[in-house]
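Only a single protein chain was left out; the remaining protein chains are all shown in position.
First chain written, first letter: the chains are A and B, and each begins at residue 1.
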Amino acid sequence: MKAPTVSKAKVAAQSAQTSGSARSAKLRETTRNVLAQRSAQVGLLLLMFLVLTAVFADVIAPYSPNDNLNGPGEPGRRAEPCIHLFYELPVVSAWGCPADQAETWLGTDGNSRDIFSRVVYGARISLPLGPIVVGIAILIGAIFGAIAGFAGGWSDNILMRIMDIVLSFPALILAIAIVTLIGNGLYNAVAAVVIVSIPLYARLTRSAVLSTRENDYVTASRALGESSSGILRRRVIPNSITPLIVAGSLGIATAVLEVAALSFLGLGISEPTAEWGAMIGRDFNSIFTRPLLVLAPAFALTTMVLAFNLLGDGIRDALDPRLNR
Amino acid sequence: MTEPDPVVTEAKVLTTLGTTRVKDPLVRLEGLKKAFPIKAGVLQRTVAELRAVDGVDLEIDRGETLGLVGESGCGKTTIGRLLLRLIDPTGGRIIFDGTDITELQGKDLRPYRRKMQIVFQDPFASLDPRQLVGDSIGEGLRIHDIGTNAERRKKVADMMDLVGLQPYHADRYPHEFSGGQRQRIGIARALVLEPEIIVCDEPVSALDVSIQAQVLNLLKSLQKEFGLTYLFIAHNLGVVEHISDRVAVMYLGRVAELTNREQLYRDPRHPYTMALMSAIPLPDPTIKRKRIILTGDVPSPVDPPSGCNFHPRCWLWHHLGDPEICVTDVPQLVDPTPDDGEEQLVACHFREQSAIELENASRVEAVVS
Partner (left out) sequence: MTDVANSSNDQHILEVKGLKTSFYTRAGVIRAVTGLDFHVNRGEVLGLVGESGCGKSVTSLSILGLVGDPGRIEAGEVLFGGEDLLKLSNDQMRKIRGDRIAMIFQQPQSSLNPVMKVGPQIAEALIVHRGLDNKGARKRSLELMDMVGISDAKARYEAYPHEMSGGMAQRVMIAIALSCEPELLIADEPTTALDVTIQAQILDLMRVLQQETGTAIVLITHDLGVVAEMCDRAAVMYAGEIVEQTDVRTLFAEPKHPYTRGLIGAVPVPGEILDELATIPGAVPNLIELPDGCRFAPRCAARVEHGNVLAERIHPELRQVADGHVVRCWLYHHEDGSLRPDPNVWPEAEA
């Protein structure tokens, strides 16, 4: 009787060591599933490109985003910066501008700042905006949704009616109203977009929690004596998170556009910070005269939205249980 | 708070043919009721109630298996959940080992959670897909903070060995297992706290026949080894009869008949039990038996029939010419033959005649209601 007990304990000890690797194996499998999606591959590639741009902005951008290439403090530069690539492309020999001329790729904006540099540096602001907004919105939304779904009753009623009220306004209009109320600025714009995004995640969490908590394994936990908060933390939330990840990855693109829209309206990021939405908004009137002023940041923004959308699609497909069975 | 119930359990022996009921109730349900409100409208007002369990008295003796059988919507699952205090009753009492646990909440209830466990029907929904099997089985130990990590692992390994799982299975996720194996995992999880009673809620209904037999045999051998008490809920009378010592047949939230399994097969007295017995397709083409085909569906528990709630479908009622009493009076659970030493409780106004009338009834088929 003694001997097998010892060996069993040994096996159990071994199993404890391997359990960590079993968990990471599952994570690896999920990652592999995501990466097996063509859309996720493309999205990730684009995103990596943008992230690298943001990280190495100092190296890539020829100028600081706020440099006035025409200003008094810029010795040796003439009134009109020399533009490469598009305007004078046929004259490839002119790669070297005259020594007293600043070289730019896409030209300069109204304040004589290099457009290309501003777009590159803009990635540092615009790129993290989406994930941050969505992250905060998911966190708050998930708490609301989990409480509503798990507790039910009046707390469910009150929370969800509030969410319904928020949802009944068009998101952008409400965000504009909020910013108008609390004042302009990057943080306030982010806060406004977070507020209008919360109901989506709250509702999603609530329905996921409602269906998860009906599972027998939740009942089993309760029968074993687990407390309500333990059930919520250990059983319900981990199993309700998949739809949130999917919706979140798709929601990043929307959030980015909403912040950009606020900036475009002059309610978000203020001058001189380089941010794509703000850049588009500031020079929108020049779209016919100096299209690159608008098209360059617009292209960057579109690329980012596309990247997040493709990645979100990939994650959704990979986590869809129907595809696995 | 944990005052022993005044009606202390005294061992009373009822000798029966072949079986002996040692009257030593571990669990007593007294007039248990559960009505679920049905809400409607914007204000979610209660417009009606679904009477899932409508006054049930049951005793489950220490070490026995009480079978609970009935069709969908008869309240058998609800009784299991009420017993475990997973849902709150709307009436009646639950007495566990002499203590009234009906009103206990939170911390006061925790010690009793350890003593009562549950095994579920659906082997796929009963395990957390994100939890390693070893963690699932050991969850009870973690919740009640029993033992060191090493001790817990050993206990989990022992449990897995007991139910026929391999040690390396602890590091796998539920989706890697077949239905039968998952059911073993669920049983191990229920056993880990060394409970006194396990509510088995249709534990084999979702399994294939050959696997079903494995799980039934496992449950039986575990009961022998640990002196477990089972409340075995199922819709399959063959399965219930195989595993149970006594069987309660339920219909629309009430117990229709309660007796030991031999008696139930040999001499059922409730017209519903008779119909249920005759409705089971037997794997023997040579058997000829009188078939009772009940007409109509089980009525809704929202608006159950008056009096004996079985009367609209009852062949005996129609056969006897629709007596008034079945419509007006709720029949009590009474033994039609109190002197034969067999405990057989039947909730039928015509419990003394039912067996004889079955012989007489030429066409055992109720008239369309």
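Following the convention adopted for this analysis, contacts are C-beta pairs under 8 Å (C-beta built on N, C-alpha and C of every residue); 3 or more make two chains touch, one makes a residue touch a chain.
This is a predicted model, so every value here is computed, not measured.
Visitor: Where does the absent chain touch, in terms of which shown chains it meets?
Guide: Counted over the whole complex, the chain not pictured touches B.
Visitor: Please pick, from B:T148, B:T286 or B:N360, the residue that touches the omitted chain in the full complex.
Guide: Checking each option in B:T148, B:T286 or B:N360, the one touching the absent chain turns out to be B:T286.
Visitor: Which of B:P25, B:G180 or B:P312 touches the chain that is not shown?
Guide: B:G180
Visitor: Which of these touches the unseen chain: B:D208, B:D303, B:D322 or B:D340?
Guide: B:D208
Visitor: Residues on chain B that touch the omitted chain in the whole complex?
Guide: Counting only chain B, the missing chain is touched by 71-72, 178, 180-181, 208-214, 216-217, 220, 235-239, 241-243, 261-262, 265-266, 275-286, 291, 293-295, 297-298, 368.
In this text, only the chains that are shown with their structure count from here on.
Visitor: Show me the residue ranges of chain B that touch chain A in the complex, using the header's touch definition.
Guide: Listed in rising order, the residues are 81, 84, 86, 109-110, 113-114, 116-118, 120-122, 125-132, 134-136, 139-140, 143-144, 149-150, 153-154, 156-158, 161, 167-168, 170-173, 186, 189-190, 193.
Visitor: State the interface residues of chain A toward chain B in the complex, per the touch definition above.
Guide: Touch list, chain A to chain B: 5, 8-9, 11-13, 15-16, 18-19, 22-23, 26, 215-217, 219-226, 230, 235, 238-239.
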